[in-house]
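One structure below.
Note that one protein chain of the assembly has been removed; the remaining protein chains are unaltered in position.
Just so it is clear, A, B, C, D, E, F, G, H and I label the chains in written order, and each chain counts residues from 1 on its own.
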Amino acid sequence: MNDTIMSKTDAAARVVAARLRRGLSWSEIAEEIGSPLVWTTSALLGQHPMTQEQSEQVCRLLDLDDAVAESLRAQPSRGTDQATMTDPTIYRFVEALAVYGPALKELIHDEFGDGIMSAINFRVDFARHPDPAGDRVVVTFDGKFLDYRW
Amino acid sequence: MNDTIMSKTDAAARVVAARLRRGLSWSEIAEEIGSPLVWTTSALLGQHPMTQEQSEQVCRLLDLDDAVAESLRAQPSRGTDQATMTDPTIYRFVEALAVYGPALKELIHDEFGDGIMSAINFRVDFARHPDPAGDRVVVTFDGKFLDYRW
Amino acid sequence: MNDTIMSKTDAAARVVAARLRRGLSWSEIAEEIGSPLVWTTSALLGQHPMTQEQSEQVCRLLDLDDAVAESLRAQPSRGTDQATMTDPTIYRFVEALAVYGPALKELIHDEFGDGIMSAINFRVDFARHPDPAGDRVVVTFDGKFLDYRW
Amino acid sequence: MNDTIMSKTDAAARVVAARLRRGLSWSEIAEEIGSPLVWTTSALLGQHPMTQEQSEQVCRLLDLDDAVAESLRAQPSRGTDQATMTDPTIYRFVEALAVYGPALKELIHDEFGDGIMSAINFRVDFARHPDPAGDRVVVTFDGKFLDYRW
Amino acid sequence: MNDTIMSKTDAAARVVAARLRRGLSWSEIAEEIGSPLVWTTSALLGQHPMTQEQSEQVCRLLDLDDAVAESLRAQPSRGTDQATMTDPTIYRFVEALAVYGPALKELIHDEFGDGIMSAINFRVDFARHPDPAGDRVVVTFDGKFLDYRW
Amino acid sequence: MNDTIMSKTDAAARVVAARLRRGLSWSEIAEEIGSPLVWTTSALLGQHPMTQEQSEQVCRLLDLDDAVAESLRAQPSRGTDQATMTDPTIYRFVEALAVYGPALKELIHDEFGDGIMSAINFRVDFARHPDPAGDRVVVTFDGKFLDYRW
Amino acid sequence: MNDTIMSKTDAAARVVAARLRRGLSWSEIAEEIGSPLVWTTSALLGQHPMTQEQSEQVCRLLDLDDAVAESLRAQPSRGTDQATMTDPTIYRFVEALAVYGPALKELIHDEFGDGIMSAINFRVDFARHPDPAGDRVVVTFDGKFLDYRW
Amino acid sequence: MNDTIMSKTDAAARVVAARLRRGLSWSEIAEEIGSPLVWTTSALLGQHPMTQEQSEQVCRLLDLDDAVAESLRAQPSRGTDQATMTDPTIYRFVEALAVYGPALKELIHDEFGDGIMSAINFRVDFARHPDPAGDRVVVTFDGKFLDYRW
Amino acid sequence: MNDTIMSKTDAAARVVAARLRRGLSWSEIAEEIGSPLVWTTSALLGQHPMTQEQSEQVCRLLDLDDAVAESLRAQPSRGTDQATMTDPTIYRFVEALAVYGPALKELIHDEFGDGIMSAINFRVDFARHPDPAGDRVVVTFDGKFLDYRW
Partner (left out) sequence: MNDTIMSKTDAAARVVAARLRRGLSWSEIAEEIGSPLVWTTSALLGQHPMTQEQSEQVCRLLDLDDAVAESLRAQPSRGTDQATMTDPTIYRFVEALAVYGPALKELIHDEFGDGIMSAINFRVDFARHPDPAGDRVVVTFDGKFLDYRW
């Protein structure tokens, strides 16, 4: 048999369509598989490999077939094309880094010394904070400090 | 008189040199002018205009002359060149966006509807969280949700 | 079921073909759904999500099937590829920004202080102004001022 | 004599510094030389050549010497570098074009036929519109329609 | 019905194939529809919309079906991808602009004042000039001068 | 002696300044040295090497010293940076090539066979054609046809 | 017969799918064909041509048909697209070169003289080194020194 | 005092010149400060901050003044410009990654699971291996495996 | 009939497959059609148009059908995408130009005056030169000198 594995992009498109047609929120899906919200959303969009069990739970919930589940388990090549990064909703984060990135670097070095925030031993939280002047999007990047160590 | 205003880059270089030579941390400077830590660091690196008073307090503290203070008050052209964005300490944030950006977009639309997190009505917090497995860098992006409104 | 949602690009191509074949103007379509002209055109080209009702009205008017309507309701990833931005009709706006962008920045800061014109709380009007020396294209960008507010 | 003409960039930096130090607004300068606001600001930033009289009025007002005036009269090479175009205040206009550019193209062709809005026979107006929900930046692009004519 | 309009690229590929197989020159086609040579060639390659009559004449002459004719009438998004611009036959024009562009700018400003040669109210002629030292390609760009006029 | 030759850019800046201060047109300079208008302008902007005599005539006319003359005689590295190519006056030529380039390629091959218009055995003419509807900029590219010949 | 050879990308996708479905490691495959681990993995991903025997062994092991084997034997066009190079697992190597590349150049010249490490007469080893503080990825680049020799 | 810190680039140029003029090898310098060879070379080229003691030892050895030492201690912005990365000696490493990068990714995931080789908890060794067929450059990348851990 | 001409890329892929399956060398094919080796290879890869007779001879030899022959006769758009130019075998030529290009320019001007080597009246020879230290690839570029001639 010469078949290939369905691409992560195709699997994500099927997940997104099924989610909308069933009227499920991302947090309902995350709850179903018992995984963190941002991780789950990101994995279903193709940025993390799922376990056998996670992939099967999602496909059962969304009534997707085995080819999608197999794709969700595959090791991804991570990243997002530049065109998508300029979508306004994503771009505001890019702009924030362009404005605050050098300050964050200074503060990391000042507080921790020479090193980085890991993007691997790392989690992202997403929350809505009610505010009378307009609710707020609150996103937390939380990564282990890694010092340059020879 | 035909003099120009000192560039923000030159002013920042003078601030950075004076800070190091005096052994002051960014948070000591922020405290001195009574402004938030990330905001102050970012402003001193040239990304925000300071008030008359803030610029004078900083220059007094760091023994910098009036030309620096004037530059710190000027309206910036914000942003960071691409070469700096690939410094490893900053790049981890860029990479995190490449991995989690589309998920954050999905979650914002799912929770709030069509719109964005403002990068203007916005604050960034920086903290060190102690952790027995290695302390963590915790950076919070907190922006007002703005819905697409015609 | 494993079907995906029709892409916004494909839906727009179907809308454009049906519009031409029926000889309808964009303003006749906008009127039909009771929405502003530029918003409606932009939404049908894939830059804004439509409501259930709007998508159904348009598809009824243009005799397009449900897959198109579903695509018109989906959340877009906004933006336009660079090749399209150099089409001469669009490029004149790009050129105008290259010539007047820094002046608009100076004037916004001079009049309002440090901040931006929102591109989200924002509307665009398009009009034809009769002029004996040749009618004029008049495009108005109207966005809420947002001040940098920590 | 082998001297060159002061660059437009250097002249603009001197104009900007003198304006700030004298506390003059761009509209006060525009009024002084009796020219439209956006045109004047843009010309002083190096995007339009001034007349002998305009250049002398400005330099008298701002106490700048003849080398600046000569530069202000010189024919510019127009445009703005990409780094400046991503400053948030300017970028919102760029983003608006990425979202609405193709719609404006459709509307121009639908209303006027095959052609463009001139960026040469063209004016830009800038206004602040009071609004209880927050004042608005209103920028109008007004260019003569030019049809493709062989 | 959900059909889209055939792309200009596809229509051009069909025109080019039919032209070669019938052994027709571009000037024979231009003559058939009574339009200028460069305009006709350019329109058939997808850069100008044709009238109902022109599109039908061409498709009759080349035995192409209505889908091609409809595409030829559609409003184009104009421009050529960079890869094609480096084909040696086209690149020589690009190189000539890189060498003579700044001189043409100087001469336009010196002769006409501040403004441009229109690329819209514009025609291009193509001719072969016999020359004993080798015949010459003679291409004339002829556009209306437009002065910067506020 | 370790001196270098003045750069073509610096020499051009001195020529341009002297020309403006003396109120000479490019055609008066071309006439003075008995060379074609576009060639002379282009050479003085740094795109062609001048002869000893030409360089001395120009420097005498414009009262420029020997270092400029030496630079004008030097072999150039030809071309123009991209930023300059987007100046509106030059860009219209670039845009015309993007629209008509593929048509010119078709016509060259149709009329002459496989080959190119030389950009080396080549001349450019610049003229103003009076026209009651607005005078016209007429630029003629005239190059020897070179066939691909192994 | 007009058939083409299956692309290396398609062949690699089939190899990857078959490997995962059979639960084989890359080293088991490498062992099977008696070739070095990194070479084999790289060849199966399309970066090296295999011999007749190697290609047949692999396809027998993975139950892939002759079209895949033929593709594996074909001469590749080597390299990896930029998007893949920013996958975090690959990017760390890219970053290491950005940090240590100039140092490696200095050391090669200091130790060997003017020349390079060959990337052709070259092998790469991959190993896991156990370490109580966390196992380590150890990758060795081993290439023949080639001196610049006229 | 308004002085800035000498740039890492300037400090490196001074180190390189002094090293050559004194005829010292990089390994003699590394030995002097008791640090690993690649680390030391890289630090002196501006990619790592040195300790007070290391910077003073180096400057004593090379007879460089305090401004250089201060620069060597400063926190770097790491990375190398693209032009330098295409120097043939460095480019061979870049090419090797383009050929073997995807294979290394497969092997890391196959052996360790989903994660990366750290480029921070990381060391590089450089060695010359004698070989009768021509000595070999052997460079070892040795980084701690980091698994994606939420 | 609405058929298009097979693309040069598709034709080349069919030629390459047939060549390999028949075990023919490029020089056997060149000999068959009595044309120079590099020219023939290049033409079959899509960079030169073939004559009716050449295209038929090749297709007879390789048992390819008329659609391939027609494509081989068509006028190409010449050039190679950047990804292919970084294949190591091709890249060495690119690198050689980066190292020796400016020297070749100096030598052409020194020996011939201001002008270029034609890439149109041009031939390339490819040869293998036996050498006890390792056989050599010898590629000769041979083009007519063209002087800048107005």
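Just so it is clear, a contact is a pair of C-beta atoms (placed from the backbone, for glycine too) under 8 Å apart; a residue touches a chain by one contact, two chains touch by 3 or more.
Bear in mind that the values here come from a model prediction, so they are computed numbers and not experimental data.
Even with one chain removed from view, chain E keeps its contact list with that chain: residues 86, 88, 91, 95, 98-99. For chain I, the residues in touch with the chain missing from this view are 25-27, 37-38, 41-42, 45, 47, 78-80, 84-85, 87-90, 92-112, 115-119, 121-122, 124, 126, 128-129, 131, 133-146. Touching the omitted chain from chain G are residues 36, 39, 48-49, 75, 77, 105, 109, 114-116, 118, 120-123, 146-150.
Keep in mind that, in the parts below, only the chains that are shown with their structure count from here on.
Placing every chain at the mean of its C-alpha atoms, the farthest one from chain I is found to be B. Annotation: 33 Å between the Cα-based centres of chain B and chain C. Once the centre of each chain is set as its mean CA position, chain B and chain F turn out to be 47 Å apart. Centroids built from CA atoms put chain D at 29 Å from chain B. Within chain A, the positions touching two or more other chains are listed as 77-79, 84, 86-89, 95, 98-99, 105, 109, 115-116, 118-122, 146.
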